[in-house]
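Have a look at the structure below, then the notes.
Shown here: the complex without one of its protein chains, the others still in place.
Showing chain A:
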Amino acid sequence: MTYPAGRAEVEMAELYVKPGNTERGWNDPPQFSYGLQIQAGGPKRSPLTKRVAAPQDGSPRVPTSETSPGHPPMGPPPPSSKASRPPPFVGSCPPSRTEPMDSPVVESETLLEDVLRPLEQALEDCRGHIKKQVCDDISRRLALLQEQWAGGKLSTPVKKRMALLVQVLSSHQWDAADDIHRSLMVDHVTEVSQWMVGVKRLIAVKRSLFSEEAANEEKSIITAEQNQTVPGVQHDL
């Protein structure tokens, strides 16, 4: 999947790890963002699967280090310059145990209008082509989005990603738009669940409308060509 330039900051901010809910689940594992989960499944850099055979003579092994009690407190660790161990491979997304980072680049605040207007326009474009009930339903949810945004109920990452979604939707990148909607549902379901399904439907409707129009265009071009090459023959259009 390719992303247009300028989205790097938003992307990096969406590769995060949060701690699990240790109040409700003992030793709850950390929570990975949608972006990180999608990345998983590639080849591991060093799968931990090796084992060591036990000594065949069966003798108990006495530990060689300082496990007896009452030893004097250790000095500091070996300082960096004498480190024989190279730093571990740093992947593209070092995990942090903190809240999701805001974009390091200071951007102007995402405006509600910049997001809502294109969505409403997209709905208008589709109005004649879908059932009234569906249209009303989507419209209702866009109103809900507006209400929550204006009411300060949506977090910055959600706003940023919605701006991105609208951007790719306008340039007809359906898969990318779908993926962003999914990432919002996975990472921020509490904030977005009520209205996001409307945006999802809008993407689907726009996509099918677009391909329908493209198919019709193609058909009319072909028919036009046929008209030219075989004059005098009846065509049903």
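Note that in this section contacts are C-beta pairs under 8 Å (C-beta built on N, C-alpha and C of every residue); 3 or more make two chains touch, one makes a residue touch a chain; residues count from 1.
Following the convention adopted for this analysis, contacts and distances are computed from a predicted model.
Chemist: One chain of this complex is not shown here; going by its UniProt record, which of these names is it: "COP9 signalosome complex subunit 1-like", "Ribitol-5-phosphate transferase", "Protein transport protein SEC23" or "Serine/threonine-protein phosphatase 2A 55 kDa regulatory subunit B"?
Modeler: Matching the unshown chain against "COP9 signalosome complex subunit 1-like", "Ribitol-5-phosphate transferase", "Protein transport protein SEC23" or "Serine/threonine-protein phosphatase 2A 55 kDa regulatory subunit B" yields "Protein transport protein SEC23".
Chemist: Thinking of the whole complex, not just what is shown, which of A:36, A:112 or A:143 touches the missing chain?
Modeler: A:36
Chemist: By the contact criterion defined above, which parts of chain A meet the unshown chain? Give residue numbers in ascending order.
Modeler: 17-18, 20-21, 24-32, 36-37, 39-41, 44-46, 48-54, 56-69, 73-74, 76-81, 83-85, 87-89, 91, 94-95, 133-134, 137-138, 141, 181-182, 185-186, 189-190, 193-194, 196-198, 200-201, 204
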